[in-house]
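Only a part of the assembly is drawn; its chains keep their places, and the rest are absent.
Letters A and B mark the chains in the order given here, with residues in each chain numbered from 1 onward.
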Amino acid sequence: MKSQISLLLENVKRTNPLIHHITNYVTANDCANIVLAIGGSPVMADDFDEVEEMVSVASALVINIGTLNSRTIDSMILAGKKANALNIPVILDPVGVKATKLRTHTVNKLLDEVKFSIIRGNMSEIKAIAGLESNIKGVDSNDTVNGSEDIAKTLALDLKCVIAITGAKDIISNGRKTTIIENGHPLLSKITGTGCMSTSLIGTFSSVTNDYYLASIAGILSMGIAGEMAYDSLDKKDALGTFRVSIIDSISALTSKDILEKSNLEEKYC
Amino acid sequence: MKSQISLLLENVKRTNPLIHHITNYVTANDCANIVLAIGGSPVMADDFDEVEEMVSVASALVINIGTLNSRTIDSMILAGKKANALNIPVILDPVGVKATKLRTHTVNKLLDEVKFSIIRGNMSEIKAIAGLESNIKGVDSNDTVNGSEDIAKTLALDLKCVIAITGAKDIISNGRKTTIIENGHPLLSKITGTGCMSTSLIGTFSSVTNDYYLASIAGILSMGIAGEMAYDSLDKKDALGTFRVSIIDSISALTSKDILEKSNLEEKYC
C-alpha cells in the first residue's frame, strides 16, 4: 500500500490537478497552500452562477461547511450534482455537523442530493452523520474512539462511500477494508485548519485515482507524516505559529521515500 | 492583579472554552489560531439560521465588524441578544466605526439591542462611539491619547461596560477603576489582525471569569507581552512575516511566570 501511495504522490506532482473548493473563509488560505504544496492547483469559487462551470474543469470537488450560509449551501448542492454527472469525485468535510440544526440539515440535504466519494470528519462529526450520540462542542470533537472502526465500516457500507475519521488514531474504511493510521502529532489539533487541510489533501489525491479508499489514506497519511516532520523541526516545542508554517514546509518537501519510511499504518479486512 | 491574571490563564488552559466569533474574513484565521494558542477553542459561524444555537454552546461571543455586510449584521444582533439572554459575555470590536455610515449605524444598533460586556477599539474608534471628534482613516487610527483615560472612564460609565483602548499605551476602564498597560511593541501596528486578535484573547479570558475588567486587561496584556517576546526573538528586526508567526509562538508559550515578570501595568482608582 505504501508504494501505491507513493505513486499517487508522484501522479499529483506530475499532473497538477485542479481541485475546486467550496469552503470556509477561516482556513481557505491554508487549504489553497496545502494543495499547492502537495503539487495540485486549488481554486475556490462559490457563486451559484459559476460553480457548475468551475467544477466541470476540475478534477475533484471539496465541499467544506465550516462557514456555510444559505447562499453557499445552494452552490454546494449544485456543484455536487454537476460533479456527480461528470464522475468527478466529491469529498465532504462536515465541519461541526450537529452543533446546529442548520449544519445537520445541510449535511442531510447534501447526502440526499449528492453522491460523495469520501467523507472526512472527526469522531463526533462522523457519529453525528451515523445517527449516534456524540459529544460535540462547536466544531471540535471531544469524543472517544470506542468502537470507531465499526462506526466507520458501517457508515461506509450505508452511504456507499469512504469514511475517514481523523483523531489520535485515524480510521479509514470503505466497508470492506479498514486502515488505521498512527502517524501525526497532538499539536495538529492546536492550530486551526488541519482537518480542513487533510480533506483538501484527500481531494487532491482522489483526483489521480479511482481508488478513493487509497486516496483518503494518502491524504491523511501525508498530513500525519507532515505533522511529525514539522514537530521534529521545532526548536521550541510549543511554538504553534512556527509549527503551522512547518506543516506547509513538510508537505512541500514530502517525498515517496518519506511515505515508504515513515508511514505507520495497518490494514484490516472485514 | 498579576497573580489574578495568571490564574485566568491557567483557567483558560484547563477549561478550553468555546469562543464564538462573528468576524471578518481578513483576520478570521489569525483569530482562530490565537484562541487555540492561548488554550481556547474557536468557532466562526455567521449564518442567521445557526448563530443562536452556536452561541448557546459557547462561553463567550466576539462580534467584530471588520467586513460587515447586511447578512452578517442581522446575525450579530440575533447572536448578541441570545448571548445576553444566556448571560454569556459579548465583546465588541467596532472596526473602523465612523469610517462609514454603515459602520456607525451598525454599532449604534448593536449598542441599542445588545448588552456588551466589553468594547475594545483604538482611540479613534472609541472616540467615535463616545460621540467625540476623531481622526479616523479607513480602519486604522491616527489619534493622540490626550484625555484618553477620561474618555474610557466616561464611556464605561455611560455604556455600563468595560472600555478597552489599545494603542502605544493601552487603557482599560470599568468606570471605577482604570488600568494603563505599557507592554507591546510598535511593530504590532504593522501587521494586520493584532487588534482583532486582542479582542479574541479578551473574549477567551472573559469566558472564565465574571470580572470583565480583569479579562480585558488579561487579553491586552497577553498580546502586549507576546509582541515583546516576538520582537525580542527576531534576528532581523524589520521582518514582519516572521514577527507575525512569532506572535502566535509567543502566545502559545505564554506562562503565568511571563505574566508575573513581564507585565508593565498601573491601576488607578477614580
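The criterion applied here is as follows: contacts are C-beta pairs under 8 Å (C-beta built on N, C-alpha and C of every residue); 3 or more make two chains touch, one makes a residue touch a chain.
Bear in mind that the values here come from a model prediction, so they are computed numbers and not experimental data.
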{"item": "Entire complex copy count, 2 subunits given", "value": "3"}
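Here is the rule we use: only the chains that are shown with their structure count from here on.
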{"item": "Chain centre separation in whole Å, for chain B relative to chain A (CA means)", "value": "33"}
{"item": "Of all residues in chain B, those that touch chain A in their complex", "value": "18, 20, 25, 28-29, 32-33, 36-37, 41-50, 53-54, 57-58, 71, 244-249, 251-253"}
{"item": "Chain B-facing residues of chain A, complex", "value": "24-27, 29-30, 66-70, 96, 99-103, 137-140, 190-193, 236, 238-242, 244-245"}
